[in-house]
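A protein chain is absent from this complex, but the other protein chains hold their places.
The letters A and B name the chains in turn, as written, and every chain counts its residues from 1.
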Amino acid sequence: MTDSHAATQHGPELLHHFADEEQQRNSASLGMWLFLGTEIMFFGGMFLAYLVYRLNYFESFAASSRSIAVPLGAINTAVLLCSSLTVVLAVRAAQMGKRKLLIWMLILTLIFGLAFLAIKGVEWHEKYEEHHIPGNFMGRAFDVSDIQRDFPKLHVDPQHAQIFFSLYFALTGIHALHMIVGVGIFLWLIYKAWKGDFGPKYYTPVEIGGLYWHFVDVVWIYLFPLLYLIDRKPL
Amino acid sequence: MSEHSSSAKLYWIIWGSLIVLTFVTAGVAYLDLGPFNTIVALTIATCKALLVILFFMHVKDASERLTKVVIISSIFWLLIMLGLSLADFSTRTIGS
Partner (left out) sequence: MATAAIAPEREDYLNKEYGIRSWLLTVDHKRIALLYLISITLFFFIGGFFALLIRLELLTPAGDLVQADTYNKLFTMHGQVMVFFFLIPSIPAVLGNFLVPIMIGAKDLAFPRINLLSWYLYIAGGALMLYAILSGGVDTGWTFYTPLSTSFSNTHVVTAGLGIFINGFSSILTGLNFVVTIHRMRAPGMTWSRLPLFIWAHYATSIVMLLGTPVIAVTLVLVVLERTLHLGIFDPRLGGDPLLFQHLFWFYSHPAVYIMILPSMGVVSEVMACFTRKRIFGYTFVAMSSIAIAVFGFLVWAHHMFVAGMSMYAALVFSILSYLVAVPSAIKVFNWTATMFKGSISFDTPMLYALGFVGLFTIGGLTGLFLAALGLDVHVTDTYFVVAHFHYVMVGGAVMGYMAGMHFWWPKISGRMYPDSWGRLAALIVFVGFNLTFFPQFVLGYMGMPRRYWDYSHSPEFQVLNVLSTAGATILAVGYLLPMVYFLWSMRYGKPAPANPWGASGLEWMTQSPPTTFNFDETPQVTWEAYDYENIPAPVPEEAFGD
């Protein structure tokens, strides 16, 4: 294996309680996978709520789903998929000791993540304007009469629609929180990469930070059809 | 995890497939397939998720069996929660 200049490649901080670097690396990896398992159950609770109400309130859910914009959702999905690509290229760069490429890929990932959050903000603002935020948010009472007007053939029950939007905001909101945490993690990774902490011998944080990011992407892969594409058939 | 990663080309191909599948799922939603709309949408989503998990998260070629056990168990547990709950929710009106 080519020995790139050692200046860019520090040994891992082998913690005292581990026998060797491999044990430390394998422990970190297993730890992250177990954590992602818990996240599946965390989001899963909301998926159960969604499942139950979609089955029982299908028409209102379908109508409400039609009021959120597919183009924005699809673009956001593509943005996250691009970010997953840059993550995996970042890991590869670290493996190959290419520090500059690593830093660029991490920065690109961060930019994609921020773009996702910005577009989400635009979407939520739209919902705010349209009075689709449940309850009485900032003085705007929840009102779906516009949806009923747009889709006269569907029966829109305001209570059922409110449940759709409650779940919409709970799901996308908690997903966004996870994205924000991801952004924080990648800021830290960029800093460490710039310091030269990562190289072929040690890039575990990049790898497990990447696993977390991919997971958040996978959640969105399911949220997109479940929230945006419930029923788009021509009426 | 210190094996050589796949060449970058494979990653670009996977990315491309993911983007294509995104457009497909969005497009198909506008067709009337009856009850199959949901099935198609979820199937495509699962394919995309599998691509990310197997290739981007390196589960396919650089992971041990324990990783796969963790993933499968978590998904299985989620399905238990969804499925057994449906034992109640989908049978509420039967016989009442």
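As a convention for this text, a contact is a pair of C-beta atoms (placed from the backbone, for glycine too) under 8 Å apart; a residue touches a chain by one contact, two chains touch by 3 or more.
This one's a predicted model, so the numbers in the text were calculated from it and none came from an experiment.
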Exercise. Any idea which of B:Thr22, B:Asn37 or B:Ser74 touches the chain not displayed?
Worked result: B:Ser74
Exercise. Hey, which of A:Asn76, A:Thr109 or A:Gln162 is the one touching the hidden chain?
Worked result: A:Gln162
Seminar exercise, completed: Omitted-chain footprint on subunit A covers residues 15-19, 23, 26-27, 30-31, 34-35, 37-39, 41-46, 48-49, 52-53, 57, 134-137, 157, 159-160, 162-163, 166-167, 170, 174
Seminar exercise, completed: Residues on subunit B facing the left-out chain by the touch rule are 66, 73-74, 77, 80-81, 84-85, 87-88, 91-92, 94-96
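Note that in this section only the chains that are shown with their structure count from here on.
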Exercise. Which whole number of Å gives the spacing of the CA centres of subunit A and subunit B?
Worked result: 15
Exercise. Considering the complex alone, what residue numbers of subunit B touch subunit A?
Worked result: 1-2, 4-5, 8, 11-12, 14-15, 18-19, 22-23, 25-26, 29-32, 37, 41-42, 44-45, 48-49, 52-53, 55-57, 66-67, 70-71, 73-75, 77-78, 81-82, 85-86, 89-90
Problem set entry | Residues on subunit A engaged by subunit B in the complex (per definition of touch) | 25, 29-30, 33-34, 36-38, 40-41, 44-45, 47-48, 51-52, 55-56, 70, 74, 77-78, 81-82, 84-85, 87-89, 91-92, 95, 200, 204, 207, 210-211, 214-215, 217-218, 221-222, 224-226, 229, 231-234
